[in-house]
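Just one protein chain is left out here, and the rest sit where they should.
A and B are the chain letters, set down in written order, and residue numbers restart from 1 in every chain.
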Amino acid sequence: MAPTPLTVLTPVPRWWSVWVRFTWVFSVLARGLVQRPLRNLSFIHFAHWSLIHRWPPDPAVGRERAAPRTLMFLTTFDGSSIQYIDAFVRVVPTQIEALYAGARGFPGSRRFRPVARYISDHMHPVDHAYAAHPEATTTAIAQALELRDRFAAFERRVARGSGNERFAREWERFLTEVQDLV
Amino acid sequence: MAAATEALVLLARVRAGEADAARQAIKAHWPADRSPFAAAGGTHLARLQVLTPPARSRRRAPGEHLLLAADVDAPLDAWIERLRTAAAGPLDAVLGHCAFYPGAAEPAAFARWVAANRLTVGFSVVGSPGATLAEVGAALDLRAEIGAFAEAGQRMTPSALHAAWRAWRSA
Partner (left out) sequence: MSALEADDIQGNILRGYNFPCARYLVARVRGDAASAEAARRWLAAQADPVTSEAEWSEKPRLAGNVALSYKGLEALRLPGWLLASFPDDFRAGMAARADRIGDAGDGAPAAWDEGLREGDIHVLVTLQGENGDALGRTTERVRRDMAANGFAPGIVQEAAKLGDDREHFGFTDGFGQPAVAGVARHAIPGQGVPIRRRPWHRRRPDIVPSATDGRLAWRALRPGEFVLGYDDEDGGPPPAPAAPLHRNGSFMVWRKLRQDVAGFRAWLAEAAGSTGYDEGLLAAKVIGRWPDGSPLILRPRYGDRVLGNDVGRVNDFGYRDDPEGLACPRGAHIRRANPRDALHAGGRLTARHRILRRGMPYGAPYDPGDADDTGDRGLVFVALQASIERQFEIVQARWLNDGDAFGLGRTADPVAGAVACPARQAFGDHPPRYATALRSFVTPRGGEYLFVPGITGLRALATL
């Protein structure tokens, strides 16, 4: 199952956009409070938040009503959207509140159904999506990268030449240590 | 340590009345199974879509826009240039509906247009920030091989295991 792209646009009042920018600075400084819990959910390939203060104009059109200031959320995730929203609501609701509490019409982050409806109302279908490794999940990629490093260390250990018995012992020790990565 | 990946979020205005044509162009020139993004090399994930900004309540919806977003191997400038050369046709077919688009023929003009329409990413969560696309692919392959060797080797004698290892690692 290829990962799912999601694009969500939410209008935000100016005062909330100021707060959002503050939380971004704070989040970078406080990785443990925001980024790590979101990363630990382990099904997010990428998630990016951007503020659109002014939407690009069309010079050929005369005066037109400007679209409101908007918080854009782009993400690609593994699994069903039910699990994604469930994880936000049940595991990191405070972090979601920090980004969305002041967004127009945001129903609060503590209940699944209102959040699912809000996302449904504010999502925009992706016309074309590409994934280089459609079968690879975030978890599998993270495991593979960690395993690669540990395997390299193992190869260095046995490259110094070893008899068969020692090699077999080292291999078993290595496998035992990395069994949650294989 | 610099991150191995960078994100591009490009938001451009679609000229009035051309949104449907832009969508048709995506359908025609950006097929799901042969994405031009692949041709650029170093593209982890990417998307292209026409979208309508939220409307202020009870007012006519503002014009439509094009979003091109990608998570790519750093440096981003190099990726943009690779995309321009490898996917000029598909880019022109779609971005040609955007205001001020200069075309993909001239590298400096293209890069300037991308920079002018680029959004700052305020905050990101990245699953594996330290790996290039090639590293990801190699690691996934290696993981599969380690699993297969682990299973095959589990009842071998130490000498058979060691010999199988040497055969595997020298192949």
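Basically, contacts are C-beta pairs under 8 Å (C-beta built on N, C-alpha and C of every residue); 3 or more make two chains touch, one makes a residue touch a chain.
For clarity, every value in this text was computed on a predicted model and none was experimentally measured.
Shown chains touched by the hidden one, complex as a whole: A, B. Across the entire complex, the residue among A:121, A:135 or A:155 in touch with the chain not shown is A:135.
Between the chain not shown and the residues A:6, A:67 or A:87, the one that touches is A:87.
By the touch criterion stated above, the residues of subunit B touching the omitted chain are 147, 150-151, 154-155.
In the full complex, the hidden chain is touched by subunit A at residues 1, 40-42, 78-80, 82-83, 86-87, 90-91, 111-113, 135, 137, 139-140, 143, 171-173, 175-176, 179-182.
Here, only the chains that are shown with their structure count from here on.
The geometric centre of subunit A is 16 Å away from that of subunit B, both derived from CA atoms. Per the touch definition, subunit B reaches subunit A in the complex via residues 7, 9, 11-16, 23, 26-27, 30, 32, 35, 37-38, 43-56, 59-60, 62-63, 65, 67, 69, 71, 99-100, 117, 119-128, 130-131, 133, 135-140, 142-143, 146-147, 150, 153, 157-159, 161-162, 165, 169. Residues of subunit A that touch subunit B in their complex: 3, 5, 7, 9-11, 20-21, 23-24, 27-28, 35, 38-39, 42, 44-52, 55-61, 64-68, 70, 72, 74, 76, 122, 124-133, 136, 138, 140-145, 147-148, 151, 155, 164-165, 167-168, 171, 175, 181-182.
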